[in-house]
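Note that this complex is displayed minus one protein chain, with the remaining chains in position.
Going in written order, the chains are labelled A and B, and every chain counts its residues from 1.
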Amino acid sequence: MDPFSRSVTIALADIQLQTALDRGTTRGVNARIGAMAETTDAAALRHQARLARERALNRLPDLLEQLERNVVANGGHVLWARDAAELNRVILELCQKHSVRRVTKGKSMVTEESELNHALEARGIEVTESDLGEYIIQLAGETPSHIVFPMLHKTKEATARLLHEKLGMPLTDRPEEMTRFVRNVMRRKYLEADMGISGVNFAIAETGTIATVENEGNNRLSTSTPPIHVAVMGVEKVIATWEDYAVLVQLLARSATGQRLSVYNNLMSGPRRPDEPDGPEVFYLVILDNGRSRILATEYAESLACIRCGACLNACPVYQNIGGHAYGWVYPGPIGSIVSPLLLGPTRAPKLPYASSLCGACQAACPVEIAIPDMLLKLRRDLVQAGDPTPGWRIGMKLWAIAFKSPTLYRLGGRLVGWLTRLLAGRKGYLRRLPPPFDGWTTSRDFPAFGAPSFRERYARRVHKT
Amino acid sequence: MSARNDILNALRAALAKGEPFPKADSPSILPVTRLDPNEDLTARFVAEVERVKGIVHRATGDDDARRIIRDLLTDRCVRRVTMWDEAHLPLNGIEALLGELGIERVQGSNEAVATAEAGITSADWALASTGTLVLSSGPGRPRMASLLPPVHIAVLTEDRIVPRLEDYIAAQRAQRLGVFRGSSNVTLITGSSRTSDIEMHPVFGVHGPLELHIVLIENLG
Partner (left out) sequence: MMNRVAYFVTCIIDTIFPTIGEAAFDVLKRVGVKLEFPQAQTCCGQPAFNSGFNQEARQVAEHFLDVFAGYEAIVTPSGSCAAMVQHYYPELFRGHRREAEAQQIASRTYELTQYLVDVLGVTDVGASLPRPTRAAIHDACHGYRGLGVAHQPRLLLRNVKNLTLVEMPGHDQCCGFGGLFAIKMSAISGAMLSDKLSAINAAECDFVITGDASCMMHINGGLSRVGSNRRVMHVAEVLAGRAHGL
């Protein structure tokens, strides 16, 4: 069995995971639907948000240069990383330069791409994820399973047991008590940290401002308390104007959690000014490519418009059933099925483009109108062109095309197969088992015997009668 | 070649065949939240703040505001407070009030500020349609006052309320976006610190303040 199918089998049999997914995704979907419905005009706003992202991608290198100029003018530094390894190298060098021993992290998906925590820990630097969910995942030695709700795969019961075992929290089934417990643990970490590392939700080029979005306050603490703040962003995160920020940040909140605005929207323009009483003394912005410039040149460019709200994950019936870990890499769900093969190369995630019924729920949920099913189809096409499916399927499809472009072969084939299904189905009208390669169908459903005679034969008889 | 040039060159090469998205030049003009043009902004602001578990205290004037702050501090047995300088608050006499109550004002290092049980700030603006406070950092305006203490008290006058985020941005645009260049940090605060990480079940009071109190002073006349 391939790794993807193995993960799926495990996920589907995991009752705890199924419970957690069911509770979480249902809440997520309902929250988004309610929050989008009460806007001025959901469809028009999604289009406006989409155009804001398109406008940025059209001018990406110019905007990045403008962003860099303005970050420097604000007193910050800008560093660049071509790939994941270089990102870790750049950050390790900063740690060395500033003698950093303790780091707190606000949520950042790009540093998951480079597995930065491992790289830092390997050099003896203590890294603490400060987002509640990320922290619990870190304690468990796991990876996030959702872009916005990293521990969506965990029930509250499992969370309580983990906090009890690792940190001695008295057992409780109340999320309120667990949250309060972690708050107290984390307080010291912020004050002792030498460096805070955060992600970036939007980078506004015209003023060199980094925008982060959060609810807990951990991001504010990670970016304000330690003397050094390092923000890490993919090249695609830059946007042109503050007006674009206004629409994007609101649709992000509504799509991700159903809030009108997230609790803390932090807008950071460089380090603390000389006359300011607090804030980091040094600010670095690290801009990562890691395959994104390659995507920009292709028909998959719109995947770069994603604002990582996670709405497509919650809406996806596949995600709802298998959860995030089965997708095998940083970005799960429908958008992950596109981004993972594009960033890693198609052969590293060959099953993901097929892991969709193409139902379109993802596209309907997307605040920036990303045509996810269309891109999945294109990825399948690319895989076929690269010779992915087995020779059996390839020959089968060739034969199918020959038969289905010839009315005679189609008619004869239909009669033959129909006769066979009726023969095998017997009186009940259903087949309990199909032969390979169609046996996947009958693992959980019966297959009907073909009707007789076919519509075209019935039609011919009707015409004959009149 | 430097990483910077490599990345910018790769992006330019990717765009060399033409922009990937034609016709993407219409600006963002449609605001997101619904707001009746005749709607009372203060009422809407109060309702929105309460939705996100903040508490609004309406004050009829400065004396009333000081009374509300005094009650908030004494009810919670607050011993230490961190705050913005009085020059940045819309009313005076807070330092005197602290002295009167025997409350110590802490400032300076994060360690010191972290001992405060309440933080007092003002806000540059408030956004009615989302129940949001806008705070910018600056001299005498520490970020930590709205972040580290378990109780955050924000004092502002009613005339600071604008309809939406979009109106705030438009006002900054008219000021050539100066605040985003001059302040290292602008924070939009919408309600109490919260998380939905455990089964998407909302819990209030995570790493940020557990309580958010907004003292809203009525406009004169």
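Note that a residue touches a chain if its C-beta (ideal position, glycine included) is under 8 Å from a C-beta of that chain, and two chains touch if they have at least 3 such contacts.
Being a predicted model, the structure only gives us computed values, none of them experimental.
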Shown chains contacted by the missing chain are A
The one of A:P3, A:G34, A:P317 or A:G345 in touch with the missing chain is A:P317
Among A:E126, A:E281 or A:D374, contact with the omitted chain is made only by A:D374
Residue list for chain A contacting the dropped chain reads 5, 8-9, 12, 317-318, 320-322, 353-361, 363-364, 374, 377, 379-384, 389, 393, 397-398, 400-401, 404-407, 410, 414, 417-418, 428, 430, 437-438, 440-441, 443-448, 450-460
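The criterion applied here is as follows: only the chains that are shown with their structure count from here on.
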Within their complex, chain B touches chain A through residues 2-4, 6-8, 10-15, 17, 19-21, 24-34, 48, 52, 107-108, 110-111, 113-114, 129-132, 137-144, 147-148, 165-166, 169, 172-173, 177, 180-201, 203, 205-209
Residue set of chain A touching chain B in the complex reads 20, 23-24, 27-28, 31, 38-41, 44-45, 48-49, 51-52, 54-55, 57-58, 60-61, 64-65, 70, 73-75, 78-82, 86, 130-133, 136, 149-152, 154-156, 159, 175-176, 178-180, 182-183, 186-187, 190-191, 204, 206-209, 215-218, 220-221, 224-225, 235, 241-247, 249-251, 254, 257, 259-273, 275-279, 283, 287, 289, 293-294, 296-297, 301-302
